[in-house]
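The structure under discussion is supplied below as structure tokens; questions concerning it will follow.
Here the complex is missing one protein chain, while the rest keep their positions.
By letter and in written order, the chains are A and B; residue numbering begins at 1 in each of them.
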Amino acid sequence: MIPELGQFALALALMAALVQSVLPIWGAARGNTVWMASGQATAVVQAVLLIFAFGALMHAYIVSDFTVLNVVENSHSLKPMIYKVAGTWGNHEGSLLLWVLILAVFGAAVAVMASNIPMALKARTLSVQAWISVGFLSFMILTSNPFERVFPPPLDGNDLNPLLQDFGLAIHPPLLYIGYVGFSIVFSFAVAALIEGRVDPAWARWVRPWTLAAWMALTGGIALGSWWAYYELGWGGWWFWDPVENVSFMPWLAGTALLHSAIVTEKRDTFKAWTILLAILTFSLSLLGTFIVRSGLLTSVHAFAVDPERGVYILGLLGVSILGSLALFAWRAPAMEGGGLFAPISREAGLLINNLLIATATATVLFGTLYPLFLEAITGDKISVGPPFFNAAFIPITLPLIIVMGIGPHLSWKRADLPGVLARLKWLGVIVLVATLVAAWFAEGGPLLAVISMGIAFWLIGATAQDWARRAKLLEPGAWARIKRQPRASHGMSMAHLGLGVLMMGAIGASAWKSDTVSFAEPGTVVPIAGFEVEFVEVNQVRGPNYIAQIATLNVTKDGDFVTQLFPERRVYPVAGSTTTESDIRQTLAGDLYVSITEPASDRAEGLWTLRLIYEPLVNFLWLGSVMLVLGGALSLSDRRLRVGAPRRAAPVHATPAE
Amino acid sequence: MNRLFFALPLVVAAIIGAFALWGLSNGRDPGAIPSALISQPVPEFTLDPIEGVPTPGLATADLKGQGLTLVNVFASWCGPCRAEHPVLTRMSEQQGLRLVGINYKDRPEAAADWLEELGNPYALIGADFTGRAGIEWGVTGVPETFIVNNAGIVVHRFPGPVVGDGQRRFQQALDTAKAAQ
Partner (left out) sequence: MRRLALILCFLASPVFGVEPDEVLDDPALEERARAISAEVRCVVCQNEPIDSSNAGVARDLRLIIRERLVAGDSDQEVFDFLVARYGDFVLFNPPWKPSTYALWLGPFVILFGGFAAVAVALSRKRGAVTEGLSAEEQARLDALRKKT
């Protein structure tokens, strides 16, 4: 009964979305306030219905209702409860339901929370949001019904993949979706603004918190995915430039550019068309991600099982929403420029360079990801574009960006005093340069690029810290009061920029100075790595809830002194018929000692274990930096200017006609 | 000019969309890898016969000047090979084609039993225990079937079992090769 109610709720939600997609925007065109206001009610109704539908599916998973096909295919009665719950979104249908749920919740949030936004803009935004809802709800109801029944019901389910039974992976998709789908609100705002034909600083300020929230979730989602790959897949990698990773990275890049360009629109009433374009592109890239993951257009190590028919449907949805919004942009945006002028050396110019470089990086990743498809369509040749290309193309674009990032916050709006700023940063520059040279000398022919990049990371951290200290006048009395008085958004910026510097250190350290060994081991084997000696002591068999594990005991010593014991596992899941490797890691800020065991592939190594040791210097800086990025976003989001006050649209007198 | 400038994103998105549509259309397999051997001479290799099977071994020279030849890479541990076996047998008999085999990474006893059970349509079989000859042929998995012409040039590579729709596509390639002969 409950699954049918869930399905009914889906259908009702589609109705609500249909009404919402027409009525408010029509009301806005006619000046009918009742119609405009209806959007708020339907948005809330939609969200409530979808929460119910999602709850119904989750209930089916929790009670292991094997009359529901989706549960049969993705769950098992023996599975730990938390992974039964997570199984709700660990598959195509369920994750799509989560996708539309988040879409509706964001819509409802705009309806309820954004009380200071002019009624017409809000009505149009909610209608645009409903267009997306209609598209994806109808897609789900027509092709991917999560509540489909199966008769006769099987005795038990087919289990969720043991590799996916992991806490990190359980919360990775929801976070990623909040990020992806959160940008839909920004997209809807942008399309509504294009329809209205008006973008001004107030608009930019209304959009900013939504952009920030989505950006934070996406940052967290990507970092979690990377972290999961790092410790669960068991080979110490955290980024592979795989198409599926790239499609989550592109909206992040575009969203980052959007955050910065929206600031310029907000403060200086310029970059308007560009900000609108970024808002559209960010969500378009999110949609592209959804499409590529589910259509099997590109081959990837991680993807949902594919169905070209569904792919065509999603492509149709994408075509309508992306091409439609970009056509609207081409039509309305030319009338939108104007606004504040600025000198070639100014905060605006700095942000312009930032946007130019980030946009180039985004376009490069997109181009490299799709190039094999282009080439195959034109010549029939199949090639691979892998990490060497992306590293070669991405790093040279990023390094100048990071250098500018150190200087940017020191520049003032409109016209900045570059000699003054450079004089201020002179000592930092000299120190970083000397340190880099010394490090290069010590690295002795080690990867020079890594040493230089490390220097640039230090530059960013130093310059950001200096900017923050200067604003707070840290050395003068009353610094704490000043820090408290300053807008949270500016602390957020400093925190996020510091975070990126820290993240960069982790990325460089873990890729340039990583060391690994692989050897056969039996009790008594000692393997040296990165200054440690690792002794293979013994292997014990242990029973888990739905698996059997072989757990090895390893003693780690350094110069004869005991450091720690590590317990890597090899698990066999009899129901799923698969095995997983649970690595064990000694985590320190200096680096991770990463150990894992597997059965040897060669049959000549009977009775031995393959022992893999990896030392990843600074890898935890990656996660630390990611946390700082999210924290920076949170600080900015908590800025009271974003919540109350200012977002009152300036009187029309000020709103100079475009052109 | 200005307008064109603002229409650029639309144009780029439409182009990407067109490629994506192509990518989803008519049974394109994104995982398929084209063979590097097409129009190339048969690679250099020499394989001994399977131990305990009377059929002689296979080497590069055996594939030149012998008319159209099908080179089938098979193994007893491979399920789809079992499925395509009768199809290939019938094809070679009915169309008078020379069929030779490369027994890929197989234990000799298992291969001998397999041929005993299903019949042995192969004129020659090379035992590729190490899989090295397979790499020379650019094999990515079993089964795989190559069409080699009279001059010893590889004209077609067919990955996967020759059954069902695969059989139809394979026959098409075969007809083309015959016509070119």
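Basically, contacts are C-beta pairs under 8 Å (C-beta built on N, C-alpha and C of every residue); 3 or more make two chains touch, one makes a residue touch a chain.
Note that this is a predicted model, so its numbers are computed, not measured.
In the complete assembly, the contact with the undisplayed chain comes from A:91, out of A:91, A:275 or A:290. The residue touching the chain not shown here, chosen from B:15, B:33 or B:61, is B:33. Check A:65, A:242 or A:269 against the missing chain and you find that the one touching it is A:242. Touching the missing chain, out of A:63, A:383 or A:542, is residue A:383. In the full complex, chain B makes contact with the omitted chain through residues 5, 31, 33-37, 43, 105, 130-132, 134-141.
Contact residues of chain A toward the unshown chain are 69, 73-74, 90-93, 158, 160-161, 163-164, 233-235, 237, 240, 242-243, 299-305, 307, 337-338, 341, 352, 356, 359-360, 363-364, 367-368, 371, 375, 379, 381-389, 393, 397, 518-520, 578-581, 598-602, 604-605, 610, 612.
Note that in this section only the chains that are shown with their structure count from here on.
Separating the centre of chain A from that of chain B, both taken as means of CA atoms, is a distance of 42 Å. Against chain B, the residues of chain A that register as touching in their complex are 273, 277, 280-281, 284, 291, 295-299, 308, 311-312, 315, 318-319, 322-323, 326-327, 329-330, 333-334, 370, 373-374, 376-377, 380-382. By the touch criterion stated above, chain B contacts chain A in their complex at residues 2-3, 5-7, 9-10, 13-14, 16-17, 19-24, 30-34.
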